[in-house]
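My questions will all concern the structure given below.
Of the protein chains in this complex, all but one are displayed in their positions.
Here is chain A:
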Amino acid sequence: MTLLRTPTALLGFTILVVLALIALLAPLLFPADPLAIAGPALLRPFQDASLPLGTDRLGRDVLAELVHGARTSLLVGLAAAATSIIVGSVVGTLAGFIGGIVDEVLMRITDAFQTVPGFLLALAFVSVVGPSLPVVVLAIALSAWTGPARVARAEVLSIRERDYVAGARAIGMHPLKIAFREVLPNALPPVLALSSVIVAAAVLTEAALSFLGLGDPNRITWGGMIAEGRAVLRSAPYLSIIPGIALVVTVLGVYLAGEGVVEASAARKVRA
């Protein structure tokens, strides 16, 4: 497979597959409630074989928390990226294809969202609406859709001048159908190339929101674990370091896999 030919892509996809498996199998690997007390408080890692990564301040199993936290991180990352790519490409396609005043209005709205720092926007949205998983996803997508919108618009502007778009008009196809069936699918590849960056940023934003106590309170998240560990940062730094490493590995995996996809599609283009 061309996709896995480069070591970058291979490493990235390996990390992602392992993470996805861990996230999917979490209820089987650790069927007990990860928020339940499993042993003595503040047990250091590698001391007790049944609690390999030790326990936190309340005596909860850190490994179980970490594994269940992977679910939230990946879910939020993927859902936020999907939402922003869908919203962004619809907005960008309409702006680029219709042009004129619609383009102006949509792009000024995009500018407005882009000039507000994304994290502040997410923070404000979650504090107003209240923390829950769908709200966190929306809050992250709220600032992330602008990138896909701009890229989609630029692609659409070049594609709409091609003969096959004139051909679709010539057979009497409805303009909206031309935009979403003939133009958008051909504009998507560069937009999708943004997805790895967006997923990575979304995972980090979710962690940051949880760290500030604005994540979904009923779910374990890596950001929440780091926040918990902060209180005992000097006596038990492992409580912050372990979920931190998990975050780094996840973001790295997503990024490397994304790079691999972009490289593979570029190679395909050259051959074609």
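Details
We adopt the following convention: a residue touches a chain if its C-beta (ideal position, glycine included) is under 8 Å from a C-beta of that chain, and two chains touch if they have at least 3 such contacts; residues count from 1.
Assume contacts and distances are computed from a predicted model.
Chain not shown in the complex: UniProt lists it as "ABC transporter ATP-binding protein", one of "NADH-quinone oxidoreductase subunit C", "Ubiquinol-cytochrome c reductase iron-sulfur subunit", "ABC transporter ATP-binding protein" or "Carbon-monoxide dehydrogenase medium subunit". The omitted chain makes contact with just one of the residues A:T6, A:Q114, A:S132 or A:N186: A:N186. Within the full complex, the residue among A:I15, A:V62, A:A81 or A:A168 touching the omitted chain is A:A168. Listed by residue number, the positions of chain A touching the unshown chain are 162-164, 166-174, 182, 185-186, 272.
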